[in-house]
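Every protein chain except one is present and positioned as in the full complex.
Chain nomenclature is as follows: A and B, assigned in order of appearance, with residue numbering initiated at 1 for each chain independently.
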Amino acid sequence: MDDLVRRRRSVLAAWGMVTGAIMALAAVAALFLAPREGEMGEVQRLFYFHMPCAWVALGLAITCVFGFSIAYLVTRNLRYDRIAAAAAEIGVMFTTITLITGSLWAKPVWGVYWTWEPRLTTTLILWFIYVGYLLLRWVAAPGHKRARLAAVYGVVGWVDVPIVFLSIWWWRTVHPRILGSGGFAIAGSMAWVLALCLAAFTLLFVYLLVLRVRILNLSSLLAEREAQAEDEGVEK
Amino acid sequence: MNGTAYLAVGFGVLWLIVGWYLYWLGRRLVALERRLDRVDSAR
Partner (left out) sequence: MRTALGLVWTIAWKDLRCELRAAGGIITMVLLGFLVVLVFSFCLESAARESASARSGILWAAFLFPGLVAVGRSFEGEKEVQCLEGLLLCPVDRSLIYLGKLLSSTILCWGSGLVVLVFFTALYNVGLGWEWPALLGIMLLLAAGLSAVGTLAAAVTVGVQARGALLSVLVLPLLVPLLVAAARCSVVLLGSEPWSGLGLWPVLMAIYDVVFVAVGIAIFEFVVE
C-alpha cells in the first residue's frame, strides 16, 4: 500500500470524526435543546431527522445519480459510474428512512401511517425507481455495458420525478382533502436546529458516498490485480 | 403510544439503519484492503 492510499485513509478518518461530532451535536440539539412544539408535542422532533433525510434522498442523492450518469455517458470513465451506483444505494437507504420516519410522524399527527399526500407518494415512487436502478445493476454483468444501461435508466428516472410530483399533486387537489397539511410555523430557534441537522446529514451523505465509492474502486482494482497476477502466473 | 414513543422508535430506526450500513461498509473496506495487500505482497 503506497503513501497516497495511507494519506487518503487518514483524511477519510478525520472527515468521519468531524461528521460524527456534528451528528451528535445535531441529535442533542434536536432531542433536547429545540423548543417543544405546542400542538404536536415531542413527536415534532422527528422532523429534524425526517426533513434532512428527505433532502439527502430527494435532493442530493438523485442529483448525484443523474449528474454522474451523464458524466459517464460523456466521458466513458467507469469511476463516474461507480459514484452514481454508490449514490443510488445511499439514496435507497435515506428514502427508506424518510418513509419510515414520515409514517411514524403521520400516525400521531394525522391518525394514519400513510396518506396519499404528494410528497409522500412521490417519495415512495422514487424509492421504486432507485431500487429498479440497483436491480438493473445487480442482474447485469459488470463493465461498460452495464454502466451505459444503468446511466440511461438513471437519466430517465430523474426526468420522471418532477412529472410524478405534478401528477400526484393535481390528483390530490381533485380529491377532497380530509387531512390537514400538518404544517407548523418554524420558530427562530427551530430554524437553527434544522440548519444544523441539514448540515450534519449533508456531511454524513458525503462521508458515506466517499466510503462506498472507495470500496467500489478498491474492489475493481482488486479484480484487475488478481487478473494480472493470474496472467503472470500463466506466463511463468 | 404517545408522541415520545414514536420519536424514540423513529430515532432508533434511523440509527439502526445508518449504523448497520456504516458497519457493513467498514467491514468491506477492511477486508478489501487486506486482500489487496496480500495480492501486492504475493507479486
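Keep this in mind: a contact is a pair of C-beta atoms (placed from the backbone, for glycine too) under 8 Å apart; a residue touches a chain by one contact, two chains touch by 3 or more.
Bear in mind that the values here come from a model prediction, so they are computed numbers and not experimental data.
Counted over the whole complex, the shown chains touched by the missing one are A.
Within the set A:Ala21, A:Val112, A:Leu135 or A:Ala223, the residue that contacts the chain not displayed is A:Leu135. Contact with the chain that does not appear here is found for just one residue of A:Ile168, A:Ala200 or A:Leu218, A:Ile168.
Shown as candidates are A:Val28, A:Val112 or A:Val152; the residue that touches the absent chain is A:Val152.
In the full complex, subunit A touches the omitted chain through residues 73, 125, 128-129, 131-132, 135-136, 139-140, 148-149, 151-153, 155-157, 159-160, 163-164, 166-168, 170-171, 174.
FYI, only the chains that are shown with their structure count from here on.
Subunit A and subunit B have Cα centroids separated by 15 Å.
Taken together, the subunit A residues at the contact with subunit B in this complex read 1, 27, 31, 40-46, 49-50, 53, 93, 96-97, 100-101, 104-105, 107-108, 204, 208, 211-212, 214-215, 218-219, 221-222, 225-226, 229, 232.
Of all residues in subunit B, those touching subunit A in their complex are 1-4, 6-7, 9-11, 13-14, 17-18, 21-22, 25-26, 28-29, 32-33, 35-37, 39-40, 42-43.
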